[in-house]
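Here the complex is missing a single protein chain, while all its other protein chains stay put.
Now for chain A:
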Amino acid sequence: MILLTMIARVSDGLPLAASIHNEETAPNMPEYQSKAKKLFRRLNSTSPSRCSLESGAYTFHYQIDSGVCYLALAGCNFSKRLAFSYLDDLRREFANQFDTVRVDSVARPYHFIEFEQYIKKARRSFVDSRANRNLAMLGAELQDVQRIMVENMDEVLARGESLATLDDKASHLSLLSRRYRDDAAYLNLRSVYARYGIACVALA
């Protein structure tokens, strides 16, 4: 069951179209929407063009093509081949209707929200994974599945953050060690004074 579909521009993460399906059966939609938005912001030209990201009970599948990212959120047991053939179908129709020049020039979010009607229709035909029509497509897409990378969603989001924490810790550590060195030098000096002082007092 596909729960959420989002289409965004890769260069700046601007959402172009989106559709939320069956709100009653999926309670945490706002949380997954914000995860999807964060993911869009992290994508760039070096990201893999097809990827599946696990996150809790659901999986995000995305596909990047000519600067546009197509993302779908599906249950963990939803067939990956079906998810990617759904995204491929969306990609074909979107590329047909809107060319890249137009896509790059828009500025306001959800400019192509009217594409939602096509998304709803496409989703209806892919929703039942036992449908006969889909079996033919499953076979054709079989060889593509092996090339798709599977990762964990949280690791992707946390990548940047863990590097930043490491950096913080390292600089904090160097600060502390510098302070320790200064304190140790000061203590050393004090003990020298104390020794000579006692010696002088003893002599005098």
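The rule we apply is simple: a contact is a pair of C-beta atoms (placed from the backbone, for glycine too) under 8 Å apart; a residue touches a chain by one contact, two chains touch by 3 or more; residues count from 1.
The definition used in the following text is that contacts and distances are computed from a predicted model.
Comparing "Dynein light chain", "AB hydrolase-1 domain-containing protein", "Protein transport protein SEC24" or "Protein Iojap, chloroplastic" against the UniProt entry of the hidden chain yields the protein name "Protein transport protein SEC24". When the whole complex is considered, the residue among A:Pro48, A:Gly67, A:Pro109 or A:Gly197 that touches the unshown chain is A:Pro109. Considering the whole complex, the residue from A:Gln33, A:Ser47 or A:Ser79 that touches the absent chain is A:Gln33.
Those residues of chain A that touch the chain absent from the view are 14-15, 17-20, 23-24, 30, 33, 37, 107-110, 113-114, 116-117.
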